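Missing here: one protein chain of the complex. Every other protein chain is in place.
== chain A ==
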Amino acid sequence: MVSENPHLGDQQEPMQEDSDTRPLSITSRRGPRSLPPIPSASRTGFAEFSMRERMREKLQAARSKAESTLLQEIPTPRPRRLQSPNKRELETEFGTEVRKAGEEVQRTQQDDFQSYSRVKFRDSVQKIKPKLPVPPGFPSAEEAYNFFTFNFDPEPEESQEKPKAKTRAGTNQEEEEGEEEEPPAQGERRTDEEELLSAKDEEDFLLGLDHAAEDFIAVRPAEYESVHVRLQMERELLFVPSRVTVPTYKKLPENVQPRFLEDEGLYIGARPEVPRTCQNTMENRLLTQEPGRKWFGDDGRILALPNPTKAFPSRPPVLTQAQDIKAELETLYKKAVKYVHRSQHMIGSGDPPGNFQLDIDISGLIFTHHPCFSREHVLAAKLAQLYDQYLARQQRNKAKFLTDKLQALRNAVQTGMNPAKPHKSLDTTQKAINEYKSEIRQTRKLRDTEQEKDRTLLKTIIKVWKEMKSLREFQRFTNTPLKLVLRKEKVDREADEAAYEAEIQAEISELLEEHREEYEQKMEAYRAAYQQWKAWKKAQRAKKKKKKQEHPVEEHPDEGLEEPYPGEEPVKPVPPEPTDQALVEQQVRERAARSRRRPGEPTLVPELSLAGSITPNEQCPRVEVLRREDVKRRSIYIKVIFNDKEVSRTDSRPLGADFRVHFGQIFNLQIFNWPESLTLQVYETVGHTGTTLLAEVFLPIPETTVVTGRAPIEEVEFSSNQHVTLDHEGVGSGVPFSFEADGSNQLILMTSGKVSNSVAWAIGENGIPLIPPLSQQNIGFRSALKRADAISSIGTSGLTDLKKLAKWAAESKLDPNDPNNAPLMQLISVATSGESYVPDFFRLEQLQQEFNFVSDEELNRSKRFRLLCLRSQEVPEFRNYKQIPAYDREILEKVFQDYEKRLRDRNIIETKDHIDTHRAIVAKYLQQVRESVINRFLIAKHHFLLSDLVVEEEVPNISILGLSLFKLAEQKRPLRPRRKGRKKVTAQNLSDGDIKVLVNIIRAYDIPVRKPTASKFQQPSRSSRTFSEKRAASPTTHSPTHSVDYPLGQVLVRPFVEVSFQRTICHTTTAEGPNPSWNEELELPFRAPNGDYSTTSLQSVKDDVFINIFDEVLYDVLEDDRERGSGIHTRIERHWLGSVKIPFSTIYFQAKIDGTFKIDIPPVLLGYSKERSLIIERGFDSVRSLSEGSYITLFITIEPQLVPGESVREKFDSQEDEKLLQATEKFQTECALKFPHRQCLTTVTDISGKTVFVTRYLKPLNPPQELLDACPNSPQATAELVARYVSLIPFLPDTVSFASICDLWSTSDQFLDLLAGDEEEHAVLLCNYFLSLGKKAWLMMGSAIPEGPTAYVLTREQSHYLIWNPCTGHFYGQFDTFCPLKSVGCLIGPDNIWFNIQRYDSPLRINFDVTKPKLWKSFFSRSLPYPGLSSVQPEELIYQRTDKAAAAELQDRIEKILKEKIMDWRPRHLTRWNRYCTSALRHFLPVLERSRGEDVEDDHRAELLKQLGDYRFSGFPLHMPYSELKPLIEAVYSTGVHNIDVPNVEFALAVYIHPYPKNVLSVWIYVASLIRNR
């Protein structure tokens, strides 16, 4: 566009020089400032708008006019011109944007402060600019531009200002274009700089306007400075570096040649790309401003770091437009790329996967034999071949070379012999001469053979030619154009003869000399041998002599050593014969005659030419014509096979009469893989029928240096083994034929030929050969490494041997400056520098040390870091450690003590707490299991489910949806609000005091009442006298209301309830009577261990809630009866009646506990009784008689409600049949669908973490024989005894031991070994015992209070069912209202599972007949028969008898410890022990054990009364299974016996342990307080 403009020169006038550009442009930029303020386009108001309208009209008129003129005058360029405005506009805009940035910087540097504000305006304008087209109705950019340019001309200042404007106007007139055509035209005309200018004009025009409009309030004529003045000024001020390329010598120091490091083979990174002009400008500036040349490198260029930009973007472009994405998503066709497995054929991954090119030039084919050859052809081919040989030999001319060499050597020998040169030492001369001589001999031999060969060849050529001639004559036609001409070259006979003779003479003399030397040598050898022989002879003789003298050995060994062959007799040497000179001469002459041209004989030079004429067809016999026709029918083509694949083929070319085929084709193979083989297959087509593969030609793969243009044409021979017999003159192939008439001297010729071809690597556009990297080759190893990755080329094994690596690096001439090799070079420098230490080990993460925060030692030493580490490992002791101090010194050593102790004690079994060693072991074992399980859970805790993080409504089914739709219509505040579920609180954001345990004590039934004194009086026979006396005193102390309330005179009870939890005690008010109603809510704070309120921690809280019922008794302590009138002095005593114990874990998992519990009342409660007779009298028997205990109704919950822990989300592996497992899942889902709340159990997890089918646990197992023997007559009693035995095994819930609802079932023997387990283990054992006793028994899964989901045992007696609580040993009838089991989910027998599908699940209302399929859904049925699962239980349980002595010892220790405890609990009082009472109690406890705490009260009381007549006695026996000491202490503490603070109180405490088999111990503790009556 620019070049076609004729006005270019005109326009450029003011700015011919580059240096002028800047000032002018600035001028032009400043120009608009002087314009009167005109509102900018962006702020176009209505006034301007109307003006613009007018302008636009004008413009349009002008444009149409211009267009019409243009159409008339220059029709062809018009469309371009019309198009150009848009294009131009765009370009200018972009151009300015880019340029402007750079210029602004410069300007701010150069310009005065005034310009600063301008820059800002410019910025703001730029910001506004893009918004310009946005408001509708506003002019487009083009229009705006036109508008302003239009305005330029009429402006008077404008015309003054610039000559440019004038010229512009002038141009316009000249071209007769409308004004609106001007900007595009201008744009066209301008050079780049000028475009810039105009763009800037436009820009600054806007700017100037803006500026003026906003800054100047006062309107005054613009100050005008002449352009020339300003130019002048600016020229002084500004420096504009030239853009002309700086010659190199300027940039370098004087007289220094530029040095190009890259050419010297040093690594130079790629320089960043900088436009040439910028570089020039910079260089000019540097040269002018800083005269020093420090900025320039040795090569005369500006110093530059390697280009830091990566070749490929490291992340995908973020801002892609929508259509771009679409374009990216479009499917592209890509050619399939074959993946080559063998890596050596792959193009190295480091190289760009470019195409490589192999050029195969097949120029032609010549047959050296072909079936269609006639005999003459055969000869011709032979001749041609021989001639070729001759030519080749001639070219090399070996004979000549060797002759010359011989001559030179002879001369050398001559000069060496010359004594005129004595400066050389004799030895060296001699040595050299000898060497020469041997050399002469060698050379002579070689020359002779060569000459002979030449001669024979010549002879053969002549012979063949003669044969051919004779053949031609014989057959009377010629079909080859071959013609041999022998040229004779005359030689000077005399000289020739002389030379010949001289040669022969020289040879003879040499030979003679040679022979002489040989002779000498032989003589020498002979003499030595002879000497030896003589010596031997002598020795033999001496030996013989010595033997005669009978002198044995003395000198013999010496002789023996000297003798080379002691046992062998040396042959007497024969002296050599001297050579005959005549004989030698004769030999030489003979040889010369044979191999050499005779002297004077002309030299024959054969010349083969194709000048001969071929006999035309007409003159030939028929057979020859046939042959020629056959030849014509044949055509040849060649296939190019690359790596066993055909890649191309030549055209099919007819076979010429001279059996040459010219192809002249070049194949450019674009290859990807390294060429493995390159084969040409020669095919011959006869007529239109068949194509036969004549032969395969294997081409060598070219060296990498062989590139196109330099490759020589090579001829590769081929031959075929095909047999062809032809019926014409052709000799065929593989067929014997003869030249002789008699058929002798047969020849068999095979088809053969030569392909002339050349294979070379192509050269790419930039002159680089398109050769795949050499790394794939095994040859050229060293050179290959230059481009190959070091590790891949030497293999990783190379890296282990650093020395080898270094050697390799040295060999391969790695560029040490190449950053790619930096790590390797560093490694090598370390390895080879010697003194540095090379580790001979391998280390992972060798950089780890650098990133270590502190060294490991410091980490271990520092208490703070240790604490931090332990906390982050979630070690229980430190999991919630807050505010780890900032300094070590602030951490007390004490912190770690517990932890260290625990670690230390992990393997030490401590017997102090446990007393009993077996239990200690068990406890340790449990502890370990617990730890491992807890660790597992800690890991599991970090796996989250969506529900852990996000609260989301469940997927509603249609009914819920409908319900909720209905709910929408519901009143917001209904009159009868329904209870909403409390919001559950996740445990994480809780702290101490947030959680409370709420215990609501509602009422109790059948509390034991005080023994009425009256009854004692009525039955004196049963009570001892003293006791009744003591009691007799008491009625007066009782409050009168009692007697009033109770008309029958029975002493009432004033019970109250005390709840203790975590040593916090609350109690209710005192109610009255045996059926009190309190209805009080007690609030007990809960404190989590270690302040850790995580689910895991809460689950493992082992504390129990004790609910104790006391009777409040008032005693009159008034000493003196006389004061009775004036004051009341009573003491309140409380007597423990019973307790209920509920573990916190139960509350936690149940969320609330609501129900009536049986109060655990000691079997003997002195002074209290449940006088049933009286009740019966009162007529309440109907209901009460059923129950034997006292009951309390409670409601317990935790506020706020805590989310119970999730069960493990782990699927355990199983050894069960897969089918069975699927069936269990199916069964469970079916059951859950019908009755989601009923417990259905099919598989459980055994102690090793495997899933086991539940019926495998049930199997008849023998109870201890001891129990069976106890009451052999009564099966019911045996059953009760067995149940009691089972209940004596301590209860340990899984949730406590295993931290979550991970229901582990241990087998019965494991259970008995562990001596701890939860309901399931108890129930399984009990059920197994019952099965063994011959009962029908089932495991009953259901829920009970307070346990929640639990396992009971159901037995079927003759007519009814009994429900056994395995943990307490109690049994209930099916219809017992106080049965704690509230619902039944399923029954499990040894061979089946029955799921309760009855309407109700309360044991009261269901039918236990499992044979009814309508009531019980059985797991194994007809469709899935019971497969006969083997049991996991042992065959038989073996019981060891417990060591009685150990039990007795334990008993004493417990007693002692408990006494100490009681004394500890009474720190402010003296604790006296009544030994007499203690021994009495001790005697009594075995009785209790025997009778299992029943029906002994009366006897017991009687006895006690007898013995402790004058004491007021309150106490009771406690019975527990023994697990460890702590529960015993807790139980004693909870009774509150120690709380009595009467001054003269005495205590009695007795412990009895009854051992059952298998170390099951029943512990009885009798604790009592005695107050001596005065």
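Everything that follows uses one rule, which is that a contact is a pair of C-beta atoms (placed from the backbone, for glycine too) under 8 Å apart; a residue touches a chain by one contact, two chains touch by 3 or more; residues count from 1.
Following the convention adopted for this analysis, contacts and distances are computed from a predicted model.
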Checklist entry - When you check the chain that is not on display against UniProt, which of "B9 domain-containing protein 1", "Vacuolar protein sorting-associated protein 29", "2-oxoisovalerate dehydrogenase subunit alpha" or "Large ribosomal subunit protein uL3m" does it turn out to be? => result "B9 domain-containing protein 1"
Checklist entry - Which one, A:E236, A:E473 or A:E952, makes contact with the chain that was left out? => result A:E952
Checklist outcome for this item: Out of A:W295, A:F477 or A:Y881, the sole contact with the unshown chain comes from A:Y881
Checklist entry - Out of A:R591, A:R660 or A:R871, which is the one that touches the chain we can't see? => result A:R871
Item to check | chain A residues touching the omitted chain (full complex) | outcome: 42-43, 127-128, 131, 868, 871, 880-887, 889-890, 942-946, 948-953, 955-956, 961, 964, 986, 988-989
